[in-house]
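Every protein chain but one is kept in place in this view of the complex.
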């Protein structure tokens, strides 16, 4: 966890305080269930639940718990000792027949669910921003580039609609990953419910908003977590894609968009061209990190027999790091896209800089449709296109074609001009926008 | 693609023949759609479709296509030249207004869908086998191990039920990943449908059983593929888990199960103990490979602007390698589990080898419930347990406890015996099985 | 950075305090060099150096620097402002003609060098321990296992000698990786030395014990760092190997060695068999993490043009995390191996448990050398071996062979007994030890 790449709400999910509160809930809800099925006195169970409802625990005294743990060398026992002081003699029923993993693994599930909910909320904010900016630039023409080379016109709104659709998919994936990982297991030392019956698990799961883990083995199976972290890796990769787009657009020679730059931002104005896309470069690096966590998560799956504890250290890193970093990255990306400075004039200028060569494909097609062979059409376009190219875009392909007799024999000036019409490329933007945003 | 880790059906999906057939379908269906909307003569479109329905293409002559490509230096044009010969003059309408990527990306989607369908089928076979073996050993007692150390009894059927549940989850994930990646894009050079309207895409998608890609940019966005390969990586990790379980069970000192070994298998009987779990070791290695492909798939997401072609070489490797390897691995794992030699007597022997120490936890609980303090209960159990331990399991904890006056003061012989009853650990097996297999 | 997996000495390398001290050194040494070449007044340069030698900076007031940075929004300027207060007017010469990256990148090189030196020291301690334990168990017989199955006898010392040789190789690799990454760059905005001549770089490098970066581009090229972190990943993998060996040896059924367990360690003695190899399981997880950092480090190499800053966030994670985790893991592994409880009697017992089957290969060879065909030899051994196998090691292969007339016709009792002599397998241990430990 790197403070500068952390936000308080997500960080709080991974705090000792939150962890202890979830432990407390699990123990209380378990006792409640045990009371109902007669495993412990019903009266005592109700007392425990009432204490919980009255927030008997109050502020969590982490130092006190740490002090106990220094003696007991056992984190769950230390917590229960401390928490027990808030109760009367009914405290003896806490954790009855349960194992530490029942508490720890279910707690991780709650934390990952909380983290996922937060990330989903952030995705929603990002989607909102992308939608707004996409609508804003729905018909802002810009050159589409394949291989970094000018291809055909598109609109800046379409770029953003693509990003919107991609993050909408990521939202769907994250919901699935959350539901996959949000299970409750209270099943004992090897998952047989030998000392605590399934009813307890069912009750705790319901109270926590988790699904019941159908079959556990002291631990919740780690394929669930692998899927969760792999999904975060995919989302991070999408962040990298959009960040890379911004970095490209901000290059000195392109300059079609810029990360927001407040007028007073220091160190810049003597070199006004030196506005560096540092936020999106930063996002590119953060994406590398989040992606890298998918691998150890997958290696965690093959635990030995009913469980070994090798997954635990991995999760101490990637549980907080992957979710905190992704949360920060989503927030940063949202900020970048929200305030992105967009320069339509420059987009148009870039679009025009090849002297109309980006329309050569349409001319080719038109000549063919006008009855010329593919080869002859090609040759006609080629001889004019090369002149434009050699002039570095100073000559205009349209004008040259108008002056080419063989071309003019097939296509009138107005037909030619129509081939250079940007609207041709924009005519299906509505359809695409309807596809992307309709379902939302 | 490693021949020894490949099976013909999956390999065929990645053959040149299959690829060309899909190209052909896309071109034909596109022409059909163009005919319907008047982009090309309706009559010609029908002729093309009729030729397709009559299988005019016949056997695909890959050498001929290669020969043409050697001249044209363009794979799609080469194929169309060859395929065009099977048609009359209507061949000129093929590929009208389309770009190569329209064909190539949609083809990859079809191949990945075919591959996913095959993998899903293999998962179903594996699930069937796991279910059968789980039922067979539903109540076969075996020691549950945490950290490789004996913990409490479980059943071999529960181990298999866990594997079943895990692969059932993987099936769900793979269905989602398949649907995520199975989209059709016929949208032109930068995805604006400038030269081919959306109706064509809609028709081709429907014919191929794909969803329409809502917004593409010459290419289908690679977050879809990243999710697909990440999902394969998770499935591979589950394979590693089950393979590792078998490897452990086959260790000389454990020997609770073995990969099937035909009586006549050479080289073994002079060293009859030397039956190596080579299939599951092999699966462990294959899992490492499939997992590793998730990373480059994620790096593929951040293509530059509307597309660059860096993803293509990656997919030439991981498209076939990930699916062929996983298909082979699923088949091999199914075979291993289907014929796994299971040794219940040895399981019982191992269960008993600690002289009943695995029941100490229950005795502890019973003493506490009988009114003794936690500390005193502990001390009583401990002094007897240590004797058993020092005897290396030659002494019996149950017998020692029966002979311990302080214990006997709290628990009768029959009460004690009941604490050592295996049935205690099996009483919820039905519940778990119902959870795991009911929904199926 | 996870506190529980961190040790103070390595953590200190990544502290703000250490970073600022290195910044200070770089600025001072640079000023000194500038004074020598007349870029700044020689007298002022000497004053700055004298202030450094007198430790004019004293304790570093991080809060004060942070407060300045909150205003300047620039970390290096904030530090220089604070540090400048410890100087007279000569402070104006600090950082003359330099860029922030000159300081930041060289600082990272110093930190990685410091970290590597610490890791090398830890490797040396580990090597010392492995050597001592290897000598101790040089001739302790134990069964060698391939595929987890008993193969032929070896010694526990040989296992440790293998680990020693592996970590000795890792030491060599780490020295190379350290030297690779320990370079100094003070070359300006794009590495041309436009505003600060190479002499300054040469001097600072010499003072810091770094090599000069032959050609930099504002930043030190990241292939150096990639190699560094990849090397840490390999070392982590070796840690996993040895940790896995211990985990296997501690399994209930094997129990040839155990992580040290202090007699009073709580929670264990009522279940004396339940001594879990939690340290080595933990190391397995830590290895996964360190290994995973190699990938983002490699992705960092392809910075855009003269530099982008995407590497920076990655390094904020993996710089501390990889080195701190590896340092902790090496320390933990050293502790485990230092105090590892080794059980030679159990090793012997396991060795014997197959009734001598592990010697069948030698008998086969001896029969062949006695003139029997390979097939006949095989058949003779086989019929006896199978009996032993079926008895689960209760029968003795040696005794059965002695009672087999056809065997006895070729091999006398004493010849047979010699084939079962463990010494045969130990006769080259000296040679191997000489190879492994001689050069050290």
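Which chain is which? They are A, B and C, in the order written, and residues in each are numbered from 1.
Methods note: a residue touches a chain if its C-beta (ideal position, glycine included) is under 8 Å from a C-beta of that chain, and two chains touch if they have at least 3 such contacts.
The structure displayed is predicted, hence computed values, not measured ones.
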Selected residue (touches chain absent from view) among C:85, C:306 or C:390: C:306
Omitted-chain contact residue, chosen from A:81, A:142, A:218 or A:250: A:250
Omitted-chain contact residue, chosen from A:60, A:151 or A:297: A:151
In subunit C, positions touching the absent partner: 97, 144-148, 151-154, 158-159, 161-162, 165-166, 169-170, 173, 176, 180, 188-195, 197-198, 212, 214-218, 221, 223-224, 226-227, 230-231, 233-234, 236-238, 240-241, 243-245, 248, 284, 287, 291, 294-295, 298-299, 301-309, 361-362, 365, 424-429, 431-432, 435-436
Residues of subunit B in contact with the chain not shown: 1-2, 4-5, 72-74, 247, 266-267, 276, 278, 281-282, 284-286, 288-289, 291-293, 295-296, 299-300, 304, 308-314, 316-318, 321
Touch residues of subunit A, complete complex, unshown partner: 143, 145-151, 247-248, 250-254, 269-278, 281, 295, 299, 350, 353-354, 357-358, 360-361, 364, 378, 381-382, 385-386, 388-389
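The rule is simple: only the chains that are shown with their structure count from here on.
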Centroid spacing, where centroids are CA-atom means, of subunit A and subunit B in whole angstrom: 25
Two or more partner chains touched - positions in subunit B: 145-148, 151, 248, 295, 299, 361
